[in-house]
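To start, I am sharing the structure in question, which I have written as structure tokens.
Of the protein chains in this complex, all but one are displayed in their positions.
Then we have chain A:
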Amino acid sequence: MIELWYTAFGAAALPPAVLAAHVARLPPAWQRRVLACRRPARQQATLFGALLLQHVLRCRAHPYALEHVLRTPDNRPYLAGAALDFNVSHSGRYAVCVLSTTCRVGVDIEERTRTRIAGFQPHFQPAEWAALHTADPQEQFYRLWTQKEAVAKADGRGLNIPLRDIRIRHQRANLAGTCWHVREIGLTEADAAAYTLHIAASQPEPIAAPRQVSFLELEVRPP
């Protein structure tokens, strides 16, 4: 079973004192990571991504915790020796975390903010680009993009993989002969028109209903 946990943190910036208090609850390396962010929105998203992962690991990976998370040379977070895989993504007002004890997983969520996609054509296969224009091109672009990105993150090499090499077809992705299972998940009906989310997994495991983590569970005081 694959689990998807998420939290919605809103657009309002946390007051500096509240932000500092939450940052202080993270392990030192994660504190440095959040505090080094120069863009406020990015800093808030990174903080909530870290708080969500901390909560998920506490619930599902005990005795492993956030301070045990390592990074590969390609910057993919992992837990050495733990029989579970996880992946985090954030965009707009959401942070999401996918977790599995049986297969390798990747997740990508994107807020559909970009309207100009014409310049992106060289990064897609001709057939993909043609299919993208059969319906709402912006929606189709984000669908294709989050599929490829989720696979790149599950693989672990991220943007070091040429996007064109990840070929998507009928909820499956092929990357250099390796098959990944990709599935689209809607978080809430209200945000279905604004966000696209895909999970990639090395096995066709079922995905449990998304589980929202409240501010109360994250021990965050709402702004």
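Just so we're on the same page, a contact is a pair of C-beta atoms (placed from the backbone, for glycine too) under 8 Å apart; a residue touches a chain by one contact, two chains touch by 3 or more; residues count from 1.
Please note the rule applied: contacts and distances are computed from a predicted model.
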Omitted chain, identified by the protein name its UniProt record gives, among "Lipoprotein", "Acyl carrier protein", "ABC transporter permease subunit" or "Cyclic nucleotide-binding domain-containing protein": "Acyl carrier protein"
Residue of A:L84, A:I161, A:L175 or A:V213 in touch with the missing chain, whole complex considered: A:I161
Residue touching the undisplayed chain, where the options are A:Y64, A:F120 or A:F215: A:F120
Touching residue (missing chain; options A:A36, A:L70, A:A83 or A:A193): A:A36
Residues of chain A in contact with the chain not shown: 33, 36-42, 46, 91, 110, 114, 119-120, 122-123, 145, 149, 158-164
